[in-house]
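Structure first, then comments.
Every protein chain except one is present and positioned as in the full complex.
What follows is chain A.
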Amino acid sequence: MSIWEYANPKKFIATSTPLVPWVMGLAVAGLVVGLVWGFFFTPDDYRQGSTVKIIYLHVPAALMAINAWFMMLVASLIWLVRRHHVSALAARAAAPIGVVMTLIALLTGAIWGQPMWGTWWAWDPRLTSFLILFLFYLGYIALWEAIDDPDTAADLTSVLCIVGSVFAVLSRYAVRFWNQGLHQGTSVPVATGGRTVDDVFFVPLVICMVAFGLLFVGLVLIRTTTEIRARRMRALEARMRR
């Protein structure tokens, strides 16, 4: 019994299909609890007023935007090394979700920035690197769409994902060099354990972060299953034409 057994598409579908309702149910429950708690049952910040509450969408979306790319990187490596089709399809399935997460993070950031910083957009390192990440996602998806042969597309996008990761990290540090920026530091530093957010805000935030993670997992499972079925249908159609 190894984890690679789930690389078998049939086994993958058989395992993920009963899992999806649970994951999505937990995600929705977590989102409802976390967002309602965050929006209605936390006090207003003494300086930021009620605008602080956008954090419950902004931070989890930004977190998942980065982790989606990371997941695509791991899936691409697995595809290149072990050539499991499910892995390539999972990477493909994750990309549009990552785009939406990046957009949510950018838009909520802009909506929050308008009253707080007095501007919708600033060429701040974090904002800029997110915009670049957004462009990387677009390029990745465009490359998938442009190539007809699925194996070629999987190979090329995997290579692009790996190279893109290196350059995304490089851009991250390059823009910091270029402009010191407006965006505050992280509120939840995992490495040091210290945090600048009070418990009142922190507990619903963590719930939202977990719920966004579950939402991502659930969506990736659904989309991967769809991709597998779509590919099967194409194979069947091709066979029928012969």
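Please note the rule applied: contacts are C-beta pairs under 8 Å (C-beta built on N, C-alpha and C of every residue); 3 or more make two chains touch, one makes a residue touch a chain; residues count from 1.
Everything below uses one rule, namely that contacts and distances are computed from a predicted model.
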{"item": "Protein name (UniProt record) of the chain left out of view, among \"Nucleoside ABC transporter membrane protein\", \"Phenylacetate-CoA oxygenase subunit PaaJ\", \"Heme exporter protein B\" or \"Putrescine transport system permease protein\"", "value": "\"Heme exporter protein B\""}
{"item": "Touching the absent chain when the full complex is considered, from A:L143, A:V206 or A:I222", "value": "A:L143"}
{"item": "Option from A:M24, A:L103, A:L160 or A:V203 whose C-beta touches the chain left out", "value": "A:L160"}
{"item": "Residues from chain A at the interface with the omitted partner, ascending", "value": "132, 135-136, 138-139, 142-143, 146-147, 152, 155-156, 159-160, 162-164, 166-167, 170-171, 174-175, 177-178"}
